[in-house]
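Excluded from the complex is one protein chain; the other protein chains are retained at their positions.
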Amino acid sequence: MAKNKRRIGLLTGGGDCPGLNAVIRAVAKTAKNDYDMEVVGFYDGYEGLILNRYTSLNDSDVSGILTRGGTILGTSNRADPFKYPVLQGDEYVYLDRTSQCLLNFESLGLSALIAIGGDGTMAASAGLQEKGLPVVGVPKTIDNDLAGTDVTFGFDSALQTATEAIDKIHTTAQSHHRVMIVEVMGRYAGWLALGSGLAGGGDIILIPEFPYEIDAICDQVKLRNSLGKTFSIIVVGEGAKPKGGEMVVRRRIENSPDAIRLGGISYQVAAQIEGLINIETRVTILGHLLRGGSPTAYDRILATRLGVEAVHLAAGGETGRMVAVKGNDLSSVPLSEVAGKTRRITAGHPWVKAAESIGLCLGLPTGVPLEKSLST
Amino acid sequence: MAKNKRRIGLLTGGGDCPGLNAVIRAVAKTAKNDYDMEVVGFYDGYEGLILNRYTSLNDSDVSGILTRGGTILGTSNRADPFKYPVLQGDEYVYLDRTSQCLLNFESLGLSALIAIGGDGTMAASAGLQEKGLPVVGVPKTIDNDLAGTDVTFGFDSALQTATEAIDKIHTTAQSHHRVMIVEVMGRYAGWLALGSGLAGGGDIILIPEFPYEIDAICDQVKLRNSLGKTFSIIVVGEGAKPKGGEMVVRRRIENSPDAIRLGGISYQVAAQIEGLINIETRVTILGHLLRGGSPTAYDRILATRLGVEAVHLAAGGETGRMVAVKGNDLSSVPLSEVAGKTRRITAGHPWVKAAESIGLCLGLPTGVPLEKSLST
Amino acid sequence: MAKNKRRIGLLTGGGDCPGLNAVIRAVAKTAKNDYDMEVVGFYDGYEGLILNRYTSLNDSDVSGILTRGGTILGTSNRADPFKYPVLQGDEYVYLDRTSQCLLNFESLGLSALIAIGGDGTMAASAGLQEKGLPVVGVPKTIDNDLAGTDVTFGFDSALQTATEAIDKIHTTAQSHHRVMIVEVMGRYAGWLALGSGLAGGGDIILIPEFPYEIDAICDQVKLRNSLGKTFSIIVVGEGAKPKGGEMVVRRRIENSPDAIRLGGISYQVAAQIEGLINIETRVTILGHLLRGGSPTAYDRILATRLGVEAVHLAAGGETGRMVAVKGNDLSSVPLSEVAGKTRRITAGHPWVKAAESIGLCLGLPTGVPLEKSLST
Partner (left out) sequence: MAKNKRRIGLLTGGGDCPGLNAVIRAVAKTAKNDYDMEVVGFYDGYEGLILNRYTSLNDSDVSGILTRGGTILGTSNRADPFKYPVLQGDEYVYLDRTSQCLLNFESLGLSALIAIGGDGTMAASAGLQEKGLPVVGVPKTIDNDLAGTDVTFGFDSALQTATEAIDKIHTTAQSHHRVMIVEVMGRYAGWLALGSGLAGGGDIILIPEFPYEIDAICDQVKLRNSLGKTFSIIVVGEGAKPKGGEMVVRRRIENSPDAIRLGGISYQVAAQIEGLINIETRVTILGHLLRGGSPTAYDRILATRLGVEAVHLAAGGETGRMVAVKGNDLSSVPLSEVAGKTRRITAGHPWVKAAESIGLCLGLPTGVPLEKSLST
């Protein structure tokens, strides 16, 4: 890398998400075109900064990556500079590696770091900023539940993949007169479930925000049958839960030779429907499918805009902030304000109102106002 | 149809657009669920109202149409109630059929009409409203150039189709070291071209708003070649034009047995590139492909919301207005304010700024401020 | 329906499969065009024949269905005329309803029945043929494991869906340095797993025909890591099993309030990899996704040809036979010869040979000839 040039760092953290490469490309191109800055890409999220593993990102490095899912820099779910897992003997201990981050940051002569990531990455970034390492955050999650921004890139792509899957499930539900449950990601917020349920023509949508009553679900299935609609599609966010109940997390039962696992919420709902109204019910879990693939046009444009804006902030010294979408425009919010917060669906959200008007069941008896049912 | 029930009319006018059926479905379901109103669907846009051709739209009529392109009601580009073409002898004369519209509207006992359409449909609707026929407009165009609303349904789907096409063209451009021109719709505004150019990684984007200089285009192609990028993608909005020149409309030369036709703007640009810098250049015109197909998840949700909102306005007597998107919310604007206006791209639009930052050529020499080049 | 016209019956049985509607359309059109015959469509497979539930299929009934997944006639997995489940008191008893089938067949004045289905449908059809009800079978299964035919419609579509899913999983495996397991249908034969593994660039493919050794799988993952490929894709057919072991069927543990279920083979393999070589491993089960959606062009053409041919056989009195694909041509085989047989992958199959040449691991140690490992 050339001497005396201004230089910024870049990393991608947290779960995979369509559009990461589009942000990386936009950052590299904007840094070069608008500021003649170099970009240093760290591998595998904050792990690369901690271990000083990086590459330079020139124009040729980002050529052709716009359309590809994943991240050419790699990512890591676990590399928190404040609690970095290190094996000591047989056990992991969690050590503070922020000083190492600062050291590596300075020895590379960086003026700012752009960190693309979700809640965890923003929290770590807010902490590093306080310690004197200037960071600009770029919000990323397919769940769309990050605070401080109207929408995150990757969500539209995941929504499209989920909707296409529901379209496929639709035809087969109809042919077999079955209840089909499609489970999408979304542990704390139901954006993907509500969005793909609306877009895919789901009949019942269960999301973490509105704890469901199983009888309301069964009533809706029976109502549809009575109208000659001999199938129903239920779209479930993985964090959905029954009224008064807890989230059911899929887990392996350790030390079991058979890898017995506790079924998630969808299997529970399926078992209850079959038990209560004796209608064949099948479950499909979309899972990691939603994280992969080429981003939609919408996400490619959004990711490009976010990458461009992040460089403007970094070059202008406006660090400690996360780029944010507000309506049609981009702005920014303090990292400290968004870290640790989740943006959830409210009873009055336009998508909820639209769902109610077209007669979708959100897991509650007809006539019960959703406001009274909000999960906490 | 039942007597004494409240009843609203519905029609789809103008060019085809993904999401029309999603609006129709949302209108029928909301009218029934929220207001117990009947919906009368007129065939082929305003032609159905003029000729009293219609069908009732019950829940079963709109079942399964959410995912389908096109409109189950049919549409018409030419059926303007104020200038309805009628054959007299060998020639068409254009007659005012608004009285007939009012008559049919009243004899069906309708309380309002929901008209989904573009510029022409909104203009006709504004006129009918003045004559006493209460209309709620729903904006629709793949071109995204309707005034009064941030975005129109159908645009995202057309953008996605155009982007996927550019993705395909990309690989073949690269293998053959060619310039590939991809022409998208957009006679007066470049939203589709700029959006798909950004999303598809186009290298040069020509739109009606910024008249291009052919030398700037050739310079960009040569610059890329000098950097080892032996191909270029040019995305052209069909209304693009050279600086100081006119829009080149494809047309048949009448009375020619060979159906000779004048090539559109893309063929002109291709001929000039081949003539000036001798690089093989091929043209693909996406045309009607962009109007068809299943809508994206984004458009299905937006179309559903617009349909729901239109019924709320119609039921509440807030007619003479078009439903509009403002940021994340829906609102409405007077039909009279939007009719006859086009929303075009400005030099300061965020998409333009992002395109410049990542080094895209918008048809003008580097360093020339776009503000000075705005087409009028 | 008109009197004195020749008339044939049609039904779709067994699991859902892309292309069923394309066969129905071809049958209805060919019967009309080539023979001026009427087509009676029975609902829900053999259940419709048993219960005399049917509809006539005219040209307008099959208009627009070519592209749609599912079957407009509905299907049933359980309606076997020889063992039809009837509730007596609290229990199901299984009764022979073949006489009822013959009665209904005759009272409708049918000259032949075309039965589209898989193994179970062909077996029932062979039995009815013996009892004097003339049947022509059309082979259908996404698993491609029907005997007597080179290929079945629906397989190409399922293969394409599985491959696109693996493509998506690929990018996310790479970003996270994980082992990703993708499970596809195929209880007795590995066509879908081997095909999508080849097409999706899987690294390890486990199919029922070749019982795997877990150490060979781990060795391949480690070999890849040593070459700098820090991720691996394992494609698993649901009927895959370890050497000397049994097929692991997912099942609910009855009477459990938590709907605990025993994980299938993929969870078992994942648990073993994580236990043996400590590399994060995630599972995606494609399941019913593979049965739905619009058929591929290949399947639409094949389904159309099969439907046409079935009518020719039915009209020519060549019943008791199943239409079959042999190379590029269609022929037919006796129903009695195909019933109850499964077409499985052999060690010498061209796909297996190609997989070995490009270095894919089929679950066995390098150098071990597959012939010795054939599952029985």
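Should a chain be cited, it is by its letter among A, B and C, assigned in written order, with residues numbered from 1 in that chain.
Quick note on the criterion: a residue touches a chain if its C-beta (ideal position, glycine included) is under 8 Å from a C-beta of that chain, and two chains touch if they have at least 3 such contacts.
Remember, predicted model here, so these are calculated numbers, not experimental data.
S.K.: Please work out which displayed chains the absent chain touches and list them by label.
M.R.: Within the full complex, the chain left out of view touches B, C.
S.K.: Can you tell me which of C:Val93, C:Ala297 or C:Val368 touches the chain that was removed from the display?
M.R.: For the chain that is not drawn, the touching residue is C:Ala297.
S.K.: Of B:Ala112, B:Val135, B:Ala270 or B:Leu364, which residue touches the hidden chain?
M.R.: B:Ala270
S.K.: Would you mind spotting which of C:Val86, C:Leu103 or C:Ala354 touches the chain that isn't drawn?
M.R.: That would be C:Ala354, which touches the missing chain.
S.K.: Which of these touches the unseen chain: B:Met122, B:Ile169, B:Val221 or B:Ala315?
M.R.: Residue touching the chain left out of view: B:Ile169.
S.K.: If the missing chain were put back, which residues of subunit C would it touch?
M.R.: Residues of subunit C in contact with the hidden chain: 25-26, 29-30, 32-34, 59-60, 63-64, 66-67, 150, 156, 159-160, 162-163, 167, 170, 195-196, 198-201, 227-229, 294, 296-298, 300-301, 304-305, 308, 311-312, 326-330, 350-351, 353-354, 357-359.
S.K.: Suppose we count only contacts with the excluded chain; which residues of subunit B make the list?
M.R.: 12, 16, 20, 44, 68-71, 74-77, 161, 165, 167-172, 174-177, 180, 248, 252, 258-263, 267-268, 270-271, 282-285, 287-289, 291-293
Criterion: only the chains that are shown with their structure count from here on.
S.K.: Using the definition of touching given at the top, classify the network of chains in this structure as line, ring, star, complete or other.
M.R.: Contact map by chain: line.
S.K.: What is the identifier of the chain with the smallest separation between its Cα mean and the overall Cα mean?
M.R.: A
S.K.: Where the centres are mean C-alpha positions, what is the separation of subunit A from subunit B, in Å?
M.R.: It comes to 32 Å between the two C-alpha centres.
S.K.: Please tell me the distance, in whole Å, between the geometric centres of subunit B and subunit C computed from their C-alpha atoms.
M.R.: 42
S.K.: In subunit A, which residues are in touch with two or more of the other chains?
M.R.: In subunit A, the residues touching two or more other chains are 167, 170.
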